[in-house]
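Report on the structure given below.
The other protein chains are all here in position, but one chain of the complex has been omitted.
Coming up: chain A.
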Amino acid sequence: MAELLTKDLSVKAGATTLVNGANLRLVPGELVALLGPNGAGKTSLLKAALGLEKRSAGFARLDGSDSAKLSPIERARRVAYLPQQRPLAWPNTVRDVVALGRYAYGAAPGHLSPEDAAAVDQAIKRCDLTELTDRQTDTLSGGELARVHCARAFAADAPLLVADEPVAALDPRHQFRIMDIVREYVDGGCGALVVLHDISLAARYATRIVWMKDSRIVADGAPEDTLTPERLADIYGVRATVSGRAVEIRGTF
């Protein structure tokens, strides 16, 4: 079964510890939100878990094999990764960008096997891009671009998705749209680990929230159990009221 697992994973940059002994698990059927203030080490944790960044201690496994030893193609077939920085160097068409998601299967834009083409079409449909397929990406709005990147990730048909701030800089409507798309993907039998900064959004969509602060995971559990005013005070330094999955932030301390 698809599984992303880290045990006592640590990452260092020079003398600075970016991630300290992180234990994390992601399996299909879960939408895990990774929350924490800027600089808490969320991105480093994701990269080290995927084997894209060097770890200093602990281990990270994808489906039982060491993620750092996987070839890029093997990794890409097991987990789709949406990084925080998503530059597009050329004004390609939407369909060509989504088609890059099939790279690990030997596809290239303009050279898609029938399976590749089917996966690309499905991802385009899932992300509601059907009317934009032939548009160049430099003519799209931020919300449309975010959907293109999601579709690119989904086109890989990987059982797991790791997305670093997929809704950053989007308006509320588009944030909900992207999260609905991720939710659908999880309901279809896949697993997603998503870095978010919007606590309400995380509480609304996540099956589990992993809380990070100062390079450590400080809590990991269902929103109902881990989302408390004390937690928000501890992690973000904000005063908040919580009722069930609803959060209202009232100010800072």
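To be clear about the criterion, contacts are C-beta pairs under 8 Å (C-beta built on N, C-alpha and C of every residue); 3 or more make two chains touch, one makes a residue touch a chain; residues count from 1.
Simple rule for what comes next: contacts and distances are computed from a predicted model.
For the chain of the complex excluded from view, the name given in UniProt is "Iron compound ABC transporter permease" [choices: "Iron compound ABC transporter permease", "Tryptophan 2-monooxygenase", "4-phytase" or "ATP synthase subunit a"]. When the whole complex is considered, the residue among A:Met1, A:Ala15 or A:Ala89 that touches the unshown chain is A:Ala89. When the omitted chain is restored, the residue from A:Leu100, A:Ala168, A:Ala233 or A:Ile249 that touches it is A:Leu100.
Even with one chain removed from view, chain A keeps its contact list with that chain: residues 50, 52, 71-73, 75-77, 80-83, 85-93, 96-97, 100-101, 103-104, 108-110, 136, 152, 156.
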